[in-house]
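Left out: one protein chain. Kept in place: all the others.
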Amino acid sequence: MIVEQLATTAGAGGAVGAIPLQSAGSIVQFVVNGLLVGSIFALVAIGFALVWGVVGIINLAHGEMMMLGGYVSYWAFLGLTGTGTGPGLLVLATVPVAVAVLYVVGYGLQRAIVTRVTDEDMFLTLLVTFGLSIFIQQATLQAFSADPRSIGATFADPSFVLGGIVVPKMKLVAFVGTLALAAALYVYLQTTRRGRAIRAVAQNPEAARLVGIDVQHTRAVTFGLSAAVAGGAGAFIATILNVTPQIGLNYTLKSFVIVVFGGIGSIPGALVGGLLLGTVEELTAGLVSSQLTLAVTFTLLVVLLVVKPQGLFGSGTEGST
Amino acid sequence: MSEVDEEGTRRSPAEVVLSVGNGYSAVLLALFAVALAVPPLVFLDEGFYMTVMTEMFLFGVLALSWDLVGGQTGYPSFGNMAFFGVGAYTTGILWTEFGVAYPAALLAAGVFAVVFAAIIGLAVLRLRGHYFAIATLGVLLASIQLSRYLEITGGSSGKVLLGGPSGEVFYYVFLAILIVEMAVVRYLSGTRFGFVLNAIRDDERKATAMGVDTTYYKTAAWTLAAFFTGLAGGAYGAFNTFIDPQTAYNLAWNVELIAMALLGGTGTVAGPVVGAFGLHLAIVEIDSLFSGWQLMILGSVVIVTVVAFPNGVVGTLRQRANAMEYYKFGGGAAGESSPSAASSTDGTEGSE
Amino acid sequence: MSRRAERRDRSTAGEVPVVTEGLTKRFGGLTALDGVDIEVRDDEIVGLIGPNGSGKTTLFDCVTGAYTPDEGTVFLYGEEITGLSENRVAQRGLVRMFQQTRVYGGMTVAENLLVAAPSESLLRPPSTATREEADRLLEYVDLAGLAEVEAGRLSFGQQKLVEFAMALMADPDVLLMDEPAGGINPSMINRMLDYIRDVNDDDVTVFLIEHDMDFVMNVADRIYVLAHGERIAEGTPEEIQTNERVLDAYLGRE
Partner (left out) sequence: MSMVDILGEGTVTVDRRTFLAGAGAAGVAGIAGCTGGTGDSSGSGNSGEGDTGTTTGQPNSGAGTIVLGGSMSLSGDNADLGKLYRDAYRVTIRRINEAGGVEAGDGNTYELEMVLRDDETDASKSKTIYQELVDRKGIDYLLGPYSSTVTLPASAVAAANGKPMVEGGGASPKIFAQGNEWIFGLLPTADKYPLSGIDLAAKRGAETAALLAEDDTFSQSTAEGARSKFESAGVELVVDETFPTETSDLSTNLGKVRETEADVLLLAAHQKHAIVMAKQMESQNVSPDMAMATVGSLNEAFKEETGSNGNYVYGPSSWAINADFEDQVFGSTSAFVSAIDSGFDYQPDYHSAAATGVIQTFQRAFQQVDSLAPTAVRNAIRDIEFTCAYGGVKFADNGVINKQMLVYQWQPEKGKQIVWPTNVQQSEPIYPMPGWGER
């Protein structure tokens, strides 16, 4: 299903016909690159979609949760190895640390600040989270300086080469890790009591309150979970790329696009949306020109919104304010 | 219910301020314009203070234009800076590449922004609420990339726009745009056009069922906001002597102008302008006094102010005045759902 | 020429205000309306009753243009308006009040009425005639004191009166009312009856949905009965009260 979708999307991306014929191999390489990087976008977007769908908030500080996760796992890794370099799989040990710390941060933020504007007009939540985002960004800058930090988790032989397609091991670890975190969250929401409470609050907060669900606590847990998965993604980003105080905004904007692709509040939608976005960007970079990657992405956002506002999996009605 | 008779009505302070505001708004606006026109003639010379005041007018225009769409019509745009950027580049390109005289290039900025808004509006105005906000953000972000890619806009290196009019001229250009826009918005909010916009904000389905072609009105408000924002963008280019995709489509301003409208109080004329002047001055002062820590302080000021003033300053004023109005005339506790017998208001007999 | 004068010409020319022929509307598998023919003649007060889910509000939606029917046609004073957009139908003099009372909560009561006035010049403040009409109507529904209050603050009953005044402000030829007596206390029901009779005396044809039998029987000239999307009966209040099929439909024996 994804492949035809990509064909149509790539087609919709404009000048595919006009570019020099790339060998089929490199197109597959671009798709692989896209899926590997898209899984991280997806995990960040899942947290964003969860908060939007359940608590009804557009969290502009969501990217900062990912950024903080990156720093937490960087310092944890430094603590573990002492030198800042170590075997590739060791990074997985720091992921739970980032997830736990960010859960607490997310829960605390909701209880202390966000809860005061949860039922207000959407734009007030936008402003409060905007204030939060620049506050967290600057606090991190003052604390850790702006030097890019990167986790030195490496493999002796860094990548597999399967039939001419280069697959970096570290990215594969990140791919599996992000999908695992997404799956864990999904299972949690579907099976546990707290998970059902969260989905109930998403549908109808008043009704949930009537049947005895502590809506306040549930919303804070949701915020915590959303920050936790973003923190996990941050750990992988710090390993594959690097983390600086300013990287948050870019991932928040990408989450906007992904949530629209996948539908507001829908976790599977955000997962597919993330993978789709990664692939679209890498295909554009590979086939057309990397200068146009963001232009194609944002144009797709507007086109999709007009054609199918509910997104691919979304349940939200068109006029849901 | 405190005994309040018709004549000796005790008017709450909020009510007094508002009725004076509404009653003599034309006079007030004229006074406001004169008060702001005087400084450069008398004591203010070109430099920092003039720049700060000019920027206050600029942000007044941006906040008021956003409010036209977000506050009055209930369509929360998250991409108004797209009009600003289109305006800035239109004037910049016409003026430097095609040698068009600056005043004409400036006016073209407003016209181009209107055309851009009309085209974009066809797609975007069909959406509502969250979806509308994201679509407008998408339009803004796509415009940034487009300006980075095109040659004529100077790509990401931007365009140097030296040799423009003097600081004083810009002071009056931005002041004029602000005053004209305030007058237009003030006038429109008293006309059917203004009422219909508020009706669309409160219940677009009802407005449609009452015979209103809402698309026409939404597009009109959207393009009017685009005109003023584009004009401000056009003037800003030469004022700042340099534009590039980051400054022309400034993402920080994109949120600040909304904060100004909300903090000031949406759906009014004074609200966004009060918010713009107040927040911009606060930002300039915080930048100056706490250099290096200013963003942390700004972040907390935004959070505290939104929590304290969910309705914004002017909005809270109007809110209180309305609450008093309702009590005074024997209405039940506001919003109480039990159908209170409306007929037993003081002194007037229900017509049985 | 004011709307009212125009209205007299049309009614004297023998045009029937509202006619539906074979009106059918399906939502997926559910057939909400199945070939419904009704006629609302000039200066009549016609009632539309039927158990819950019989298609009453869907019929209103098809007439006002909120929905486009799958089959069948709708005529307004002889002109076909099937599929015409909701605001165009309203501009032709067919005004509707909703089951869930809808007013502009953020605007004052007076402004709610001013915006309902048939479109005058767009860019000029409402004319004094319009303002006087609005004051008169507020006086008439006894809400004059609350003119400057935001409609959202009013109680449910008061908001229903505001919506009614807004409908009158639009100077309709045909007024569709979805449960005018719904959710209001007994003392107001009598007032609502008077208001409907007053507006009907002023050459406005009324077509209303209502569950309160006494109310309907008391005010309607003729009544249609729907059940499961079909028209099962039509007649005067007296005929309807003794009609076997109607009783079965209501008592669920059918």
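Some notes on this structure:
Labels A, B and C are assigned to the chains in the order they are written; within every chain, residues are numbered from 1.
By our rule, contacts are C-beta pairs under 8 Å (C-beta built on N, C-alpha and C of every residue); 3 or more make two chains touch, one makes a residue touch a chain.
This structure is a prediction, so every number in the text was calculated from the model and none was measured.
The omitted chain makes contact with just one of the residues B:A104, B:I152 or B:V304: B:V304.
Only one of A:V54, A:L189 or A:I247 touches the absent chain when the whole complex is considered: A:I247. Counting over the whole complex, chain B has residues 39, 43-45, 47-49, 51-53, 55, 74, 145, 148, 155-158, 160, 162, 201-202, 240-242, 244, 246-247, 250, 252-253, 263, 266-267, 274-275, 277-279, 281-282, 284-285, 287-292, 294-295, 301, 304-305, 307-311, 313, 315-316, 319-320, 323, 333-336 touching the chain that is not drawn.
Looking at chain A, the residues touching the absent chain are 26, 29-30, 33, 36-37, 84-85, 119-121, 124, 137-138, 141, 145-150, 152, 154, 158-159, 161, 166, 168-171, 237, 240-242, 244-247, 250, 282, 285-286, 289-291, 293-294, 321.
Simple rule for what comes next: only the chains that are shown with their structure count from here on.
Shown here, the protein chains touch in a chain-like sequence that does not close on itself.
Averaging Cα atoms per chain gives one point for each, and the point farthest from that of chain C is the centre of A.
Chain A and chain C have Cα centroids separated by 50 Å. Taking each chain's centre as the average of its CA atoms, chain B and chain C sit 39 Å apart.
Mean C-alpha position of chain A lies 33 Å from that of chain B. In chain B, no position touches at least two other chains. Under the contact definition stated at the top, not a single residue of chain C touches 2 or more other chains. If you check the complex, the residues on chain B that touch chain A are 70, 76, 78, 123-124, 126-131, 133-135, 137-139, 141-142, 144-146, 148-149, 251, 255, 258-259, 262, 292-293, 295-296, 298-303, 306-307, 310. Residues 188, 190-193, 195-196, 198-199, 201-203, 205-214, 267, 322-323, 325-326, 329-332, 334-343, 345-346, 348, 350-352 of chain B touch chain C in their complex. The touching residues of chain A, when paired with chain B in their complex, are 52, 58, 60, 113, 116-117, 120-124, 126-128, 130-135, 137-139, 142, 249, 253, 256-257, 259-260, 264, 291-292, 294-295, 298-299, 301-302, 305-306, 309, 316, 318-321.
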